[in-house]
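For this depiction, one protein chain was excluded, whereas all remaining protein chains were kept in their positions.
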Amino acid sequence: MNQDAYNAYSHKTSSDQLVEVAKIAAPYKNRPEMLMSVVIQVQRKVRALSEDVAAVIAREMGIPQTNVYSFITFYAMLSVKPRGKYIIRMCESAPCHVRGAKEIVRALEKMLNIKMGETTEDGRFTLEYCPCLGICDISPAIMINHETYGNLTPGSVTQLIKRYIREDV
Amino acid sequence: MEEMRILLRNKDKINPTSAQDYIQTGGYEALRKALSMDGQEIIDTLKAAGLRGRGGAGFPTHMKMQFAKNAEDDVKYVVCNADEGEPGTNKDRVLLTTDPNSVFEGMAIAAKAIGAHKGFIYLRAEYPYVFPILKEAIENARAARCLGDDILGSGFSFDIEIHSGAGAYVCGEETALFESIEGHRGEPRYRPPFPGTKGLFGKPTLLNNVETLANFAPILRNGPDWFRKIGSEGSPGTKLFTICGNVNHRGVYEFPMGVNLKEIIYDVCGGIAEGKGLLAVQTGGSSGAIINATQIDLPLDIDHVSASGGRLGCGTILVIDDTNCIVDIVRNNLDFFRSESCGQCTPCREGGTHLYELICKICDGKGTLRDMDTIVDLANTMRITALCGLGHSTAVPVLTSLQNFREVYESHLDGDYCPVCGKDWGN
Partner (left out) sequence: MVTIHIDGQELQVKKGITILEAARSANIKIPTLCYHEDQKIKSVCRICLVEIEGQRLLQAACSYPVSEGMVIKTASPKVIKARRNVLELILARHPQDCLNCPKNGFCELQDLTQELHMKRPIRYQRDIRPHQVDESSTSIVRDPTKCILCTRCIEACEDGQTIGVIGKENRGFDTIVVPPYGKDMNETVCVNCGQCVQVCPVGALTIKDDTDKIYENLDSGKILVAQVAPSVRTTIAEALGEAPGTPSAGRLVTAMKLLGFHYVFDADFSADLTIMEEGYELLDRIKNGGVLPMITSCCPAWVKFCETYNPKYVKHLSTAKSPQQMFGPVIKTYFAEKHKIDPANICSISIMPCTAKKFECQREEMNDSGYQDVDISLTVQELANMIREAGINYADLPETPFDDPFGLGSGAGEIFAATGGVMEAALRTVYEVVTGKTLEKLDFHDVRGLDNLKEAEVDLNGTIVRVAVVHGLGNAREIMRKVRAGTANYHFIEVMACPGGCIGGGGNPIRNWKKVKARTESVYQQDRDLPVRKSHETDAIKTIYKEFLGEPLSDKAHHLLHTSYCNRQDLLR
């Protein structure tokens, strides 16, 4: 494996967490149709669907690790790489676009000092684009983990992120 | 102009997760009726009503149902497509969060019609907060014997499982949705075979959009003639419209099919926000046609919108004001499609990105007339060669905007400064 690939996939999950992963996956041996459900549950417990996690899921469910990996990399909300505690998803679809989404992006990037797609060094925030959040009556909108926020302005989004930084949520 | 609330009849009036609340407003009466009917009678009723799909293509609902009914198999499925992924569309979220029982009732009616005993709701990952509502509502519906074994004492059994997506627009395509439920990448299958004969887990499957399913109960309760009187000749019934973008009053509204687009924008939604002018309207989401301000005197039903080069689809109306640039909007649409392509078939995987890059070139003022020809040729190729609807519809905003805003493209070619495309966003 070359160095870049190594760095990208080097995240290791603790053995305690791997035991938890195994517990989630084990009831679904030879039931590949449960992969989505398993992966979503697992992702709530671990920082990344890393190689060791995929190996445990593969072993417990009886499917090739390649399939687990291939599945994860298909879906935008699943990640093989570690992401922040708070994943800020910025809608980049047209209804938000025409209501000034790019100014929100600029405010977020400035506030957190990272670019879209990146995670803050302290591992707390990840900025991601996502397609329409389905709350176009309040565009431009974002979703932070499972919470949605709309009618944002550069000013209001900055205030919002401050609340998250202070853990006032 | 007044809304006509048939599907939204219970919105904000009942506790959405309470089956009892729903029953008290006449809920599950249609199911009770359906349970005493023969499957064919149910289908014939929907046929007489002339109901067409509310998810995208506007395919006659009874025909899909008939295929699934005619298929000979002990196991069949009813699938509710709640992967509302079309940008600008919120109607299914509203239905599911305000009146989920109306959707369950529709699913149960469909199950009875085709002979299925198991249903799935495929919910998009961007609606994580809808999941618990559905879960609770299903449990309550089971407790009220409206789902589960021996529904309403009829001996008929039908139950619903919720499956979550994980962020993929293409999973709104029915066969990709099946793949996703089966634990695979959401890659569409080639067709035929159609879902009616070989769908989820290889079994005959009826897949309908949330809104389509919510129409079943009112039709059964009030009869097809009542339904026919609403809406337009070719598209009976009401439609949920999501109006978004640069209008004053955004939101989900219910109107009879055939309602005039111009009236919606100016009478219902209070016109363009912040006193700006109208540039364009995109109907049916990012895969829909982009029309200009002179074309908005348009009756919104399936056939009229199709004639405009797009489709009514999910009923999304994106209103775009004149501070925007249409080429930039198309670039945004194409950026969406290229990142949502499943990557299976050549035209969509490769073509989607090349279309995007060619449009970017035009935005940057570096495009040529030859690029314009290439764009048209490529878009037309994708429209007829891609494996699924995603690849076909990528071309729609490109081709319609070229038709309706030709001069805007040309001014970009000439290197005229475009204040939108030329804006530096610090990227």
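Chains: A and B, in written order; residue numbering restarts at 1 for each.
The definition used in the following text is that a residue touches a chain if its C-beta (ideal position, glycine included) is under 8 Å from a C-beta of that chain, and two chains touch if they have at least 3 such contacts.
Owing to the predicted nature of the structure, the values given are computational and were not obtained by experimental measurement.
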Which of B:E233, B:D322, B:D377 or B:D416 touches the chain that is not shown?
B:D377
I'm checking contacts with the chain that's been left out. Which of B:T97, B:S339 or B:Q403 qualifies?
B:S339
Per the touch rule stated above, chain A touches the missing chain via residues 1-2, 5-6, 8-9, 50-52, 54-55, 58-59, 64-70, 73-74, 80
For chain B, residues touching the missing partner are 168, 185, 190, 192, 338-347, 349-354, 357-358, 370, 374, 377-378, 381, 384-387, 392
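Assume only the chains that are shown with their structure count from here on.
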Chain B residues touching chain A in their complex are 84-90, 93, 124-129, 163-169, 180-186, 201, 242, 244-246, 250-252, 282, 286, 318, 320-321, 324, 329, 332-333, 335-336, 339-340, 342, 425-426
Residue numbers of chain A touching chain B in their complex, please.
32-37, 39-40, 70-71, 74-78, 92-95, 97-99, 102, 105-106, 130-139, 143, 146, 148
